[in-house]
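Input: a single structure, listed below in structure tokens.
Let's turn to chain A:
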Amino acid sequence: MKHFKNFALGSAVALGVALGGVVPQAAQAEDANYVPLLTYRTGPYAGSGIHIANGMADYLAMLNERDGGIGGVKLTIEECETGYDAQKGVECYEATKGKNALVYNPYSTGITLQLIPKASVDKIPVLSMGYGLSAAAVGGTFPWVFNVPDTYWDGASVVIKYIGEQEGGLENLKGKKIGYIFLDAGYGREPIPLLEQLASKYGFELLQYPVPGKEMQNQSSQWLNVRRDRPDYMVMWGWGAMNPTAIKEAVKIRYPMDKFIGVWWSAGEDDAAAGGAQAKGYKALNFSGVGMDFQALQDIKKYVVDAGKSPTDPESMGGTLYNRGVLNSVIIAEGIRAAQEKTGKKVLTGEDMRMGLESLNLDEARLAELGLGGFAHPMKVTCEDHAGSHPVFIQEWDGEKFVKVTDWIEPMKDVVRPLLEEAAKDYAEKNAPWPARTEACPN
Partner candidate 1 sequence: MNAIVTNNDMTATAPVTEREVLLKVDNVSLSFGGVKAITDISLDIQKGEIRAIIGPNGAGKTSMLNVINGFYHPQEGTITWRGEVRRKMKPYEAATQGIARTFQNVALFKGMTTLDNIMSGRSLKMNKNFFWQMLWRGPAEQEEIEHRRKVEDIIDFLEIQAIRKTPVGRLPYGLQKRVELGRALAMEPELLLLDEPMAGMNLEEKEDMSRFILDVNQEFGTTIALIEHDMGVVMDLSDRVVVLDYGKKIADGPPEEVQASQAVIDAYLGVSH
Partner candidate 2 sequence: MLYDIFIDPFVQMYQMPDFFLQVLWEGFVAGILYALIALGFVLIFKASGVFNFAQGIMVVFAGLTLVGLYENGVPAFVALALTIVVMGILAYGIERVVMRPLVNQPDIILLMATIGLTYFLIGFGEFIFGGEPKRMIAEELWLPTGSTAIEMGERGLIILQHIDIAAAVIAIIMVTALGIFFNKTRIGRALRAVADDHQAALSVGISLNQIWAIVWFAAGLVALATGIMWGARSDVSFALEIVAFKALPVLILGGFTSIPGAIIGGLIIGFGEKIGELYWGGLVGGGIESWLAYIIALIFLLFRPQGLFGEKIIERV
């Protein structure tokens, strides 16, 4: 009982602090652009999430250090930890949106789905770079959502195209078996409609191997099935701890690694390294450069990492996922710049940012100017197409690092685009009354 008094006092104080402290301050420095980053450095997906988070934060921090922000206005960067958990993600969103957030990068298909309907209401765009709802590429239906440079459907079509090339033409896919191993969540299921469509079009058989989120590290059944079915190729949509486990299991059943292709999120160095020497030959899609041979990355190292202003391990810089994070922030930064040009304002709002992203045009010259020549394929967003179906390349694990092995491969726009439009229509119908686009096209 003696404890009780102290406890009561303590909790009363705690409650007081809670009520006083928890309500986020709306008052932000007037002369900064606020960019919240929903990241996850904890939880089962931290293995992938940390690199992304580092890349995103470091590039923006570098802009602050080197250039004093964008257009002379500093960026206020705030990370909010989601743990890849949709509830926490929404909580982060609610906690930060009041601070005049410019754009959200949920880094989880689950959180993205939750934010999509909110985006148009709160007038804050969602940038899901290479993930999220594929249909969001249709700008007419989803003016507030951007998924440059590619949707998962683009990615899946590139994989099939590449496999077709290996087989000497898409027509040779007939009768082939292609296995699809995926994280059994919104993320992994997203490409299935396209893969099924392509399967019926080219006559190959699609075998699905779902990996439940909580069984990520226990995939022996899935791979035993693979062993029995002997698919000619394996395609993977994995994330977090699923990737290294899958590669290990593939090695274990002696699956030919050069016929195993992962999406751009299954392209981490740690993932492939887990398979040891036998993982050599594993392939993955990518749309951002690998390595440190870019001026911008050197600047990050100089201004941020070596200056001790980031938790980044210098050795992880230049890795696929780190660079992916950097590219994400490049898009944010360029969106801000474009918005500043369009509006003439320095301190922006979410609505300005939407216009900026919609008029994003990252051409070769601009990339070079940023110190990122060849880092990514030039990309352009239009009002109709928020993804752009940009080309991607395939990289191969040589036992120590990923090496680019193909040129840029164009997605099958002719197949993907109609599907996207159909899906967008379907989404709007299911979520009726879905607001019609009223935002003017800035281009």
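Operating definition for what follows: a residue touches a chain if its C-beta (ideal position, glycine included) is under 8 Å from a C-beta of that chain, and two chains touch if they have at least 3 such contacts; residues count from 1.
Candidates were picked such that all candidates are chains of the complex that A comes from, given by their letters.
A quick note: this is a predicted structure, and the numbers were derived from the prediction, not measured.
Engineer: For chain A, which of 1 or 2 is the touching one in this complex?
Structural biologist: The touching one is 2.
Engineer: Going by the contact rule at the top, pick out the chain A residues touching candidate 2 in the complex.
Structural biologist: 41-44, 46-47, 49-50, 184, 208-210, 212, 214-221, 224-225, 227-228, 240-241, 244-245, 248, 252-254, 270, 273-274, 276
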